[in-house]
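Shown here: the complex without one of its protein chains, the others still in place.
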Amino acid sequence: MTVAPLSHADMAARVAQDIPDGSYVNLGIGMPTLVGDVVSDGKEIVFHSENGILGFGPAPAPGEEDWELINAGKQPVTLATGGCYFHHTDSFMMMRGGHIDVTVLGAFQVSERGDLANWATDDAHLPPAVGGAMDLAVGAKRVLVLMMHTTPDGRPKLLQECSYPLTAAAVVHRVYTELAVIDVGPAGFVVREMVAGLSREELQQRTAAPLGFADEVGVLVPSGR
Amino acid sequence: MTVAPLSHADMAARVAQDIPDGSYVNLGIGMPTLVGDVVSDGKEIVFHSENGILGFGPAPAPGEEDWELINAGKQPVTLATGGCYFHHTDSFMMMRGGHIDVTVLGAFQVSERGDLANWATDDAHLPPAVGGAMDLAVGAKRVLVLMMHTTPDGRPKLLQECSYPLTAAAVVHRVYTELAVIDVGPAGFVVREMVAGLSREELQQRTAAPLGFADEVGVLVPSGR
Amino acid sequence: MIDKRVASLADAVEGVADGAIVLVGGFGAAGVPVELVHALLEQGARDLTIVTNNAGAGETDVAALIREGRVRKIICSYPRSAGSIWFEEFYRAGNIELELVPQGTLSERMRAAGAGLGGFFTPAGADSLLSRGKEIRVIAGRRHVFEEPLQGDVALVKAERADRWGNLVYNKAARNFGPTMATAATLSVVQVREFVELGDLDPEAVVTPGIFVDRVVEVAG
Partner (left out) sequence: MIDKRVASLADAVEGVADGAIVLVGGFGAAGVPVELVHALLEQGARDLTIVTNNAGAGETDVAALIREGRVRKIICSYPRSAGSIWFEEFYRAGNIELELVPQGTLSERMRAAGAGLGGFFTPAGADSLLSRGKEIRVIAGRRHVFEEPLQGDVALVKAERADRWGNLVYNKAARNFGPTMATAATLSVVQVREFVELGDLDPEAVVTPGIFVDRVVEVAG
């Protein structure tokens, strides 16, 4: 394959396009946090952090960190004008209760029914850890997955059935990878956009479930960032 | 019977004696509210109101009423120094969750097992109404009942079984009437104190369940108030 | 740009459908969104289910909705307040349905809806007639009754101050059911005494974060 995949920054920017102005958004730890850096041009987005912040802003300047003002990834943040604090149980009311408009999560695997596996692998060496993933996956109005199309050793992450333990069943609405934007619906995976120069067959080879294609498949063009 | 029963004020004062310093107390509407007027001599008691106040104080001076600062009986109150406000769901956490040390409630009937009937009679003419009675009855650490010993037409209110619909089963710890202070325990009703001049037989006649008596039965003496 | 402020009471209640479940804040007279309820009366929605602690008194707010025949059913804990004449008249004539719920359960059922829970077991009322027909379970040696979440289509709430994001603070015991109802309705509508600028509310002291609020209208007094 000679095509140029999207960079992480481009992937995040593509997700950001799909987040409407005025949304309440929870970003998972890892790559999804990049979305926060690119989403704000012209839109007013309120970011939620599971540890009790609604409306947090960008990282503070070096030396200005407040370790009692951190996000779910334990990184220092700031409070946006209009932001506020609340306790954990109230925070998870927001998450589980359908009040978060959009969540962007990383994933190990996504099935064509929208099943999400993002909390445990089959590596028994590590103690299991789940955090807020399950609450968020069942509760957000729209679950977007931002992940690489395959594992580092080339195995597909888009599957007919997840082999890893599920986080939640039938919750993912859309997947963003370095190669494509793919909807998950009653018809299984439907490709909406593909990176320039990639063939449908090449994308299917990297995907372990049958792909449908939209009538008009858009083209993703790397920005060079 | 020639004995002088306790006045309402004396009954309230007798209840107040049994409330330890530092207690969190919820007073039911009606006669129990009188306890608030007599409890404070030397003790610091924190009064809870179901509508979201902890630490309310006495009624305001006439003309100083704030109709957004009212108690469960919808009467204007004040806020004591150290008091605070919270929402209804949190307020009922306190009540149902075992955080209120003492509640003083009125009752239509109390059974010898401690069953409480204080929300509905057999009068089908009135629409039913329950308020916070059931949450409080199951949740307070100690449930004290303050009521007249018999109905206005002379029927006993202390019974083997309540004939009115129950508020909660086996919750009442002690009953205070104009005639006696009566514990409710595994042995049924046990009289702790009786008003001066009343015989055990006379008290039993006014009670529709067998009365036990403490080894030393104290004497209740009306204050004249 | 987020701006939940609306210009009029009519805008605030626009779109409430016939048959809606409407959560109405207040305990006694404190925290009742009187002007919003009157706007709903004007707006004309019928066949409503009203969830509120009391059943209205006198001729205003929920009592007026009942008097005008707009209320099919009321879900409340204490409909027998002084002056609840319209409720009592409709109730005796069989013209209004009543679902009586212990007050803590009423509040907790709305919270469960707002929190995305499927229901809960409570000891309150488990020994009473109000648990008839419901699942009873003995937990830790004690009878509990299963209670379902209570979700509203609309919540009408009164608060003290709001910013354009819909962050709210309340006044004293007028807070009561407001914060919970705001979480439990598809459309949460709030009347406030005063709009403030974004950033004017102390972030440590916001009681209802704006995420739970859809429309805010200023009603002086």
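By letter and in written order, the chains are A, B and C; residue numbering begins at 1 in each of them.
Keep this in mind: a contact is a pair of C-beta atoms (placed from the backbone, for glycine too) under 8 Å apart; a residue touches a chain by one contact, two chains touch by 3 or more.
Fair warning: this is a prediction, and the values are worked out from it, not measured in the lab.
Shown chains touched by the hidden one, complex as a whole: A, B, C. When the omitted chain is restored, the residue from B:70, B:93, B:158 or B:220 that touches it is B:93. Although one chain is not drawn, the whole complex shows that of B:24, B:119 or B:189 it is B:24 that touches it.
Considering the full assembly, C:115 is the residue among C:115, C:150, C:185 or C:217 that touches the omitted chain.
Although one chain is not displayed, chain C still touches it through residues 108, 112, 115-123, 137, 139-140, 142, 144, 169-172, 202, 204-205, 207. Although one chain is not drawn, its touching partners on chain B can still be listed: residues 21-22, 24, 44, 46, 48, 54-55, 79, 81-86, 90, 92-100, 138-139. On the side of chain A, the interface with the absent chain consists of residues 49-53, 66-70, 74, 79, 85-89, 92, 95-96, 115, 119-120, 126-135, 138-139, 165-169, using the contact rule stated above.
One rule holds in what follows: only the chains that are shown with their structure count from here on.
Relative to the whole-protein C-alpha centroid, the nearest chain centroid is that of C. In this assembly, B is the chain whose CA centroid lies farthest from the centroid of chain A. Top-ranked chain pair, ordered by C-beta pairs in contact, is B-C. Rounded to whole angstrom units, the spacing between the C-alpha centres of chain B and chain C is 30. Counting only residues that touch two or more partner chains, chain C has 111. Not a single residue position of chain B touches two or more of the other chains.
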